[in-house]
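Now for chain A:
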Amino acid sequence: MNLIAQTLADGLVLGGIYALAAVGFSLIFGVLHVINLSHGILVLLGAYLALIFSQALGIDPLLTLPLVMAVLFAVGYVYQRFLIQHAVDRSQLGSMLLTFGVALMLQNIMIWVFSPDMKNITPSWAFTSFHLGAVNFDAVRVSALFASLVLLCCLALLLKFSPLGRVIRATAQQTMAARLCGVNVRHVYALTFAVSAAFAGAAGIVIGIILPFSPADEATWTLNAFVVVVLGGVGSPAGALLGGLLLGMVSTLTAQYIGPSFPNVTMFLLLVILLLVRPTGLLGNAFSASR
Partner candidate 1 sequence: MKISPVWAVLLMVASAALLALGPLVLPPFYVRVGQLMLYSAGLAVAWTILGGFAGYASFGHSAFIGVGAFAAGLVEARFSGVAPPLLLLLGLAVGGLCCAVLSAAIAYPILRLRGTFFAIAMLGVSHVCAELNNNVDFFEGSLGLNFPAVAPKNLEPATFFYWLYLLAGLVVLLIAWQIRRSRFGAGLLSIREDEDTARMLGVPTERYKRLAFVISAVLTGQLGVIYAHSLGYITTDSVYRDDTNLSLIVYSLLGGMGTLFGPVIGAFMLVFITQVILGRLLDFHLFATGLLLVVLVLAAPGGVLGLVRTFLLRRRPAAAPAE
Partner candidate 2 sequence: MSPAPILRVDRLSKNFRGLAAIADVSFAIEPGSITSIIGPNGAGKSTLFNLVTGYLPPSAGEIQFQGRPITGMATNRIAELGIARAFQIARPFRDLSVFDNVRIGALFGKSGNRDVAATTARGMELAAIAHLADQPASTLTVGQLRHLEVARAIATRADLLLADEPCAGLNPTETAAMIEVLRRIRGNGVTVVLVEHDMPSVMEVSDRLLVLDAGRLIADGSPHAVAANPQVIAAYLGTPDAV
């Protein structure tokens, strides 16, 4: 009984982080209809930037969050506006391959600059833990989860109530009509991507304080994001949260009860099955209202 409670708790914690790591990907898929295969590398970029900033400024990695998010916001804007935009109109396969190409290039650059070795940004208070009943939590994971949930809420509020959020949703639902209303769609797309990249970077920091990371992890995080979107739904933080939690629990349950090397198999099987049954996820496409 204790074991299953612990496993589920671990799954929830992991799931919250998966959700944050996937929400940016989900947003781009929902609004721009682009499958951003460089998502994982943006997550890692966040982690590496946090590493640099926290060392240079001598502060806790979590405190570098605003700075990292700002940098990735800018990077994301430029990336979408001046590169991906040109491939968006061709075909979905085109934008997939383009972003994959960029991911490979950035991965190589990261290997040159940072070396292929594992790094981490575990803070000094990392090794404290506390109990809640029979379940054990460690401080790092809990703060990571907390940060994830706060950020997801911020994004949800942004999308729902802010002018930017309204414009993004309108453009996603009816692009032509939005254009006719005077919306600069390219600018909106670029802003959406910028927001997505910022959150990807934030996720990178959160992941970086828990796990060691290296440039080779980028594919894992991109695929994770894809699975979360397929599970939970496209385009919404709520969908990302649902998908993330499901994935987190499936991962920990599989690792505990089937074997430590099987979570990926289960994840992919789940992915394939879901793609067949309900490709837009359990909560559906958040922007499909007008379709």
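Everything that follows uses one rule, which is that a contact is a pair of C-beta atoms (placed from the backbone, for glycine too) under 8 Å apart; a residue touches a chain by one contact, two chains touch by 3 or more; residues count from 1.
Selection rule: all candidates are chains of the complex that A comes from, given by their letters.
Bear in mind the structure is a predicted one, so any value in this text is a computation, not a measurement.
By the touch rule above, chain A in this complex touches candidate 1 out of 1 or 2. By the touch criterion given at the top, residues 35, 83, 86-87, 90, 92-98, 100-109, 111-112, 219, 223, 226, 259, 261-262, 264-265, 268-269, 271-272, 275-276, 279 of chain A touch candidate 1 in their complex.
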